[in-house]
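One structure, pasted below without further comment.
One chain of protein is taken out of this complex; the other chains stay put.
Entry: subunit A
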Amino acid sequence: MSDRSPDSVLKRAEAFAMELAPRAGEFDREERLPREVVERMADEGFLGATVPVEWGGLGLTPIEYGELTEIIGKACASTRALLTVHASLVAQTLAGRTSRRIKEKYLPDLARGRRIACFALSEAESGSDAGSEAGGMSTRYTRKGDVFLLNGRKKWISFAGIADVFLVFAVDNGVVSAFLVDRDMPGVETFSMSGMLGNRATHMAEIVLSDVEVPAENLVSGIGAGFAFVANTALFHGRYSIAWAGVALAQAALEEMCTYAVRRRQFGSRIGSFQLVQGMIADAVTSVSAARELCVRAGRLSAERSPDAIAATNIAKYFSSTAACRVTSNAVQVLGGNGCWNGYPAERLFREAKILEIIEGTSQVQETLIADFGLKTFSRKG
């Protein structure tokens, strides 16, 4: 890896994105990210962007990492998803909330991209309610001497098809705990999933765990820390990444619609001169600017380790993902028939944006959390 300075990292990311963008449609159609793309992400150090330098990462600040996410995400959503899953959901969580032993065992390899990680929380019957007592999580763990025995099935797991390490959440008598499971542990199987709306090249798979013996040292934090601390920390990092992913898609869609609107002629005029088209462009320009500022604010609060960063991140994710949906939808509208055809990127951006309203907490979950924050913060006490 060359220069680790943030300026150099972001310049290299821009150069890589120029190569990546023309291939994003191909990755989407073939539903796979070529190995050389993953290796380039590793070689450039991007997969260790969130990991402190002492553990082999780039140690980027949250805002620098957000800028990296936007650059990669604007070029290819599936490649950006690798950052979200590997660097945010797993590596950043392990860098902050695990024993030194786990860090020594996993972090240097994750930071350098020698091993790829994925985040295994969702199940067929367990999604937004994974952390609730009534949640349907069915993956179980039991203590058996020096190991934990894991049994169950995880679904919709991005990069499970190629990952070497899985951060798995399991339950025992209502107590959720988190474990690091290696792909080569006996009893681990993955089954590829296909036919997704977006994130098609993320090697999504189901993970089946059958009497998998996980060493006790692979327990992440303590027994019972699984959802309240580990999953919530991971989802906090993941939401921040998704917020920037929304900025990336909306910015890409804005550029597509503006480029098209200044060239395409209808009724003898460029469509960019029509006020109803201008309305969509104005909304896109404003939405992208506002979403980016919310992301920067969340990043600043996160860098300050402020408890307010949690609410700010929820707000940024909610605004950015809904804005990305609206802006990419309008890009399709401006491009008309060409917007509905995969010869242009607009239809892919539109499909990718919808994913952001589902993952790392749906928009409805964000609304609940933000409303709760509003009631606590803005109600007059006494």
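Following the convention adopted for this analysis, contacts are C-beta pairs under 8 Å (C-beta built on N, C-alpha and C of every residue); 3 or more make two chains touch, one makes a residue touch a chain; residues count from 1.
By our rule, contacts and distances are computed from a predicted model.
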item	value
Protein name, per the UniProt record, of whichever chain is missing from view ("Phosphopantetheine attachment site family protein", "Protein-arginine kinase", "NADH-quinone oxidoreductase subunit F" or "Dehydrogenase")	"Phosphopantetheine attachment site family protein"
Sole residue of A:210, A:269 or A:306 that reaches the chain not shown, by the stated touch rule	A:306
Options A:106, A:156 or A:227, residue touching the unrepresented chain	A:227
Sites on subunit A contacted by the missing partner chain, in the whole complex	97-99, 131, 221-225, 227-229, 232-233, 236, 304-310, 369, 372, 375-377, 379, 381
